[in-house]
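All protein chains but one are shown in place.
For subunit A:
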Amino acid sequence: MTRRSDRPRRRRFRIARIFGIAGLLVVAAIGLGLVYLLYPRPVLQSEPIAVETLYAQLESLQPVSAFDTIVEPRLRSVALFEEVGRVLQSPRCMNCHPATDRPTQTEAMWPHMPWVSRGLDGGGEANMRCTTCHQAQNAEASGVPGNAKWSLAPIEMAWQGKSLGDICRQLLDPARSHMTREELLHHMAEDDLVGWAWNPGGGRQPAPGTQDEFGALVAAWLETGAQCPQ
């Protein structure tokens, strides 16, 4: 009799002990968690960004005179174009010379956001023109770049994915560039849409050098026979 009545009591005692231990573990875990969460830590302070990282680093172009030491005219012409190519292949120029109907943007040359397409005249589709967002000049507050002629280069003048030599041959082919050599020089040296590349606003990295230096290099390249790299 005594043994039989003791059994459920012992079982209850064992269950109570298990729950008691589990409860203690839960309380201990909560306690440790609170200690961890409430333990005083140093608050992260904002730090000023170094001034040089706020502004795009300027890259220079070599002057035409730097190429005078190359005696062989053809080699000098190719070297001049390779210096010109540092501008042509900068994202400021390449972004609007895409190989598709869509421009790219930023230094990383991501697809343009929002989705846009060149349309019939390179100025966007009829119902989503470039001028929906891009004005005649850069907009300071929004950082949206602008120029009165903002548009894509013709698809025949697609540069993205092409070698510098291919770009060179494209420029010299009036069927693709739609320009004579005189017009080409004017476009490079004086066109204010090209000039935007040195005044891109919005913290963007300008093209190397200045438009005047670039124009002088293009002129020297044309004068030396407009030779192209391979």
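Note that contacts are C-beta pairs under 8 Å (C-beta built on N, C-alpha and C of every residue); 3 or more make two chains touch, one makes a residue touch a chain; residues count from 1.
FYI, contacts and distances are computed from a predicted model.
*Asks:* Report the protein name recorded by UniProt for the chain absent from the figure; options are "FMN reductase", "Acetolactate synthase small subunit", "ABC transporter permease" or "(2Fe-2S)-binding protein".
*Replies:* Hidden chain, UniProt protein name: "(2Fe-2S)-binding protein".
*Asks:* Using the touch definition from the top, which of A:V64, A:V116, A:C168 or A:A189 touches the missing chain?
*Replies:* With A:V64, A:V116, A:C168 or A:A189 as choices, the missing chain is touched by A:V116.
*Asks:* From the list A:S60, A:T132 or A:T180, which touches the chain that is not on show?
*Replies:* Answering carefully, the residue with contact to the hidden chain is A:T132.
*Asks:* Spell out the interface residues on subunit A facing the chain that's missing from view.
*Replies:* Residues 113-117, 125-129, 131-137, 139-144 of subunit A touch the chain absent from view.
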